[in-house]
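Only one protein chain is missing; all other protein chains are in place.
Per-chain numbering from 1; labels A, B and C assigned in written order.
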Amino acid sequence: MRFERRAHPSRALTILAPICAILLALLLAGGLIAIAGANPLKAYRLILTGAFGSRLGLSETLTRTTPLILTGLAAAVAFRARLWNIGAEGQFYLGALAVPAFCMLPLVSSLPGPILIPLCLMAGAVAGMVLLLLPLGLRLKFGVDEVVTTLLLNFVAVLFVSLMIEGPMKDPMAFGWPQSVPVPDAAILPKLMDRARLHAGLPLALAVAVAVWWVQARSVFGMRSRAVGLNPRAAAFAGVPLGRTLVAVACLSGGLAGLAGAVEVMGVKAYVTTDLSPNYGYSGIVIAMLANLNPLAVIAAALFSAVMFVGADSMSRALSIPSYIADVTVALSLLTMLVAIFLAQYRIRR
Amino acid sequence: AQSPVKVAGIHASPVENAWNSVLHAALLGAHEEGVIDYTFSEGVSGTDYPRAMREYAEAGNVLIVGESYAVEREARTVASDYPDTAFLMGSSGEAAGDNFGVFGTWNWEAAYLAGMLAGEMTETGTVGSVGAIPIPEVNMLINGFADGVKAVNPDATHLVSFIGTFFDPPKAREAGLAQIDSGADILFGERIGTADAAQERGIKAIGSLINYTPRYPDTVFANAMWYFRPLLDTALTDAVGGNPVGKTYTPLSLMEDGGNDIVFVEGVAPPEAVTRMEEVRAAIKAGEFEVPRNFDEPA
Amino acid sequence: MSVLFDILASVGMWEAVLRIATPLILGTLGVLLCERVGVLNLGIEGIMTFGAMIGWLTVYGGGDLWTGLLVAAAAGAMFGLLHALLTVPLGLSQHVTGLGITLFAASFSYYVFRLAVPTASSPPTIEPFRPLAVPFLSDLPFLGPVLFTQTAPTYLALVLVAAIAWGLYRTPLGLAVRMAGENPHALDAQGVDPILLRIGAIMAGSALMGMAGAFLTTAAFNSFFPTMVQGRGWICVALVVFASWRPERALLGALLFAFFDAFQLRLQTVVDGVPYQLFLMLPYLLSILALVLMARRARVPQALMQPYRRGER
């Protein structure tokens, strides 16, 4: 048996395959739910209503989609250029930490919101960039594989956050609990609904996704970064400056991951703790791949992942089954989805 | 009898974590007695915590028990959005509104008593404490232990390690072993895992929050127990009775009110040490002695 | 200074090094086997979690310790098979599949654990592996207690290092494994199916990862709880690079890392005023430094992360 790439993947398959994947994932998860003694059919209904069925569910789903779009984009732009940035998690944290840190500077916190908010977002993006430029520098200078360094730096970043929020950035009003000083109210992103967490980060993330898509598809930089990823030797022959292009890619990727952290802290939590991210950075990688590295598809993939998680999480509470089922369902659907996307592109031959 | 009250628990850690297990056990106990109808979520990260609160509130729970340490601000926002639901949260902050009550984990008195035993028992003159993260409640506990030791043995050395996380028993164990290597012969295990090190090296250990003696029969000879049931019952009565829950329930953690106490194995500590400790214990219960409260990070 | 010396001269410190190193040795060997046939396996973190859970659960349910280890290895191999099927015949992105498996295996472990042990208010325990003194050798001064009073799986890990080194460099199978990671086309041209070989090696490597996890719950500790693997799997991925994909250096790397870890725990007890996070960062930063120093000499398997599809160009 072997697989042969389809010259022209059919449209029907491209749509049908992911649907089959979701169904299969739900079927598998249903089995696990049944083992826990609950009714899978009821569980399916609860997943749907949990994610969409109420104002709360909908707003929570979209709130969770927001950072996932940005980390998904971070991975997508890096992977396009074959820059294996597994460090979005750490970049997310540094980006988040940069916001209160920036606001601690003298005079900054007295700025009005319309000025302060963009500055804070930028601070987050820059922090993320810096954390990715370091491993990139090691790769360019010493040839150190960035898969490993970015992975390890995630731990360093979280420990650094921990160091800061127990040290110089510790919130004196937080009763000694390790958390950063809060972001000033002026820098908090406006809420989109009252009595819910949904915030202006969502439209921002959507706009960023469109912008990234446009840059990737239309700009010289986008073309060069793709060339570097697909065939670095040929790119060099065509005069694409490898180092500079990768640096730019790293700035964009790290910047997006950092931005995700900044948006999360400015939109949802207002201060930084070491459990700010439930693996947003790692999930971003899978989301990027589900989206086939297409920035617009990242939106859909992020939404999908959020729906699965919020729905399954709420279902687990409603049915009193272990809440870990939410992560199981998301992971299952990611795996089946990967296979489905593959099968839509290949045909099986004997 | 009346039908059970709907109560939800939201645990940031898995319910194995000692602190959560105290809440969880109390809640399960009440559930089995038919007092409450208990559902829970565990391992809920900071990001998901407010959603869990909202969902349980919308599901009609009368009382929601949990911990708002990592989400103080958001938890209070949620409570204000759901005024008809009562919240009882482990918190280092103040109560808020009519429906957001808080409690602290104050078993430092029991730790002080355990420290008195340890101070008299140590042969090397060195004891150790393994803690999670230096937050006030943990500091207070470890300081309480250290003060107890110093009270009977002013020359004793007290080693402190923090493992940087709330739940990593093997790490706590390694930290304990490191302290033993540095001369400690009694360990105070603010974190689970510490006693494993003591057991392995054949020295004694002291537990915190729950009774570790059955688990380490020859190792853990004393425990600084903390009891949640008094807190739960009081808050439940308030919530059902329509009284505002928005107050501080911490005093119910005091030894005076049966919220914490020492549990120890007879015949391990020298009798005179036990006698001296029992005197202090009685004094605390009678309100005649106050164990110093020190929230600063132990040096 | 003398404080540092005391730490370095203490038997307990070095004994801890070997103990902390054991899961890293097993995990690193596991990653090494996978990468030697050309496949990155970021599933390790999840596979270790599952191994830790299922190994423990087996013993808790009445199995003996070795059965627990074996079940963990078998479970690891099954996840390895999943990873292999997705990355080898299908040739899906290895990073993503690996991360997907980590997400899945970890959450699945917690779910199964919670179903199996529903109402644990203090973590239920098992009777773990006890240190096993090797006759005579354990009486040696210093070395005796450090090297020869470890638990049985630690000895097993050390034996495996030698066995895998032998296997890789001295047997036809090992040569084929190396070739699969260097140039699968060449292997195919010599009549050995690289697909099967890759699948097999990934399963074997993942079995080791499962055992690495089980060590945590059956030897290093005596109960299971969520998030207990704590990034040890990722460390293994780094150690393989540090080790230049060689088993004997993997041992060295694991020991070095464990040394930092054991050392920083002890240093914390004697050095005041330095935030503990700095100590905790130390092993990661030193790993990165080591990677920088080793990078030029490291010989990456040429086909690492390159899917092999017969007859595709």
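As a convention for this text, a contact is a pair of C-beta atoms (placed from the backbone, for glycine too) under 8 Å apart; a residue touches a chain by one contact, two chains touch by 3 or more.
Just so we're on the same page, contacts and distances are computed from a predicted model.
A chain of this complex does not appear here, and its UniProt-recorded name among "Acyl-CoA/acyl-ACP dehydrogenase", "Xylose import ATP-binding protein XylG", "Phosphoribosylformylglycinamidine synthase subunit PurQ" or "Ion-translocating oxidoreductase complex subunit G" is "Xylose import ATP-binding protein XylG".
The absent chain, not drawn in this view, touches the displayed chains A, C throughout the complex. When you scan C:A162, C:A189, C:V274 or C:L289 for touch with the missing chain, the hit is C:A189.
Contact with the chain not shown here comes from a single listed residue; of A:A227, A:V265, A:I285 or A:L335, that residue is A:A227. The residue touching the chain not shown here, chosen from A:I115, A:A207 or A:A238, is A:A238. Although one chain is not displayed, its contacts with chain A can still be listed: residues 4, 7, 218-224, 226-227, 230-231, 233-241, 350.
Mapped onto chain C, the interface with the missing chain covers residues 170-176, 178-179, 182-183, 185-192, 299, 301-302, 310-311.
The rule is simple: only the chains that are shown with their structure count from here on.
Chains A-C form the pair with the most C-beta pairs in contact. Measuring from the averaged C-alpha position of chain B to that of chain C gives a distance of 35 Å. Chain A and chain C, compared by their mean Cα positions, are separated by 28 Å.
Residue positions of chain B touching 2 or more other chains, listed in rising order: 42-43, 164. Residues of chain C found to touch two or more other chains are 110, 114, 226, 277, 280. Considering their complex, residues 12, 39, 41-48, 50-52, 54-56, 58-59, 69-74, 81, 91-93, 133-136, 139, 164, 295 of chain B touch chain A.
By the touch rule above, chain A contacts chain B in their complex via residues 54, 56, 60, 64, 159, 162, 166, 174-179, 182, 195, 197, 268-271, 273, 275-278, 310, 313-314, 316-318, 320, 322-324. Contact residues of chain C toward chain B in the complex are 7, 10, 12-13, 16, 20, 110, 114, 119-123, 125, 216, 220-223, 225-228, 230, 261-262, 265-266, 268-270, 272, 276-277, 280.
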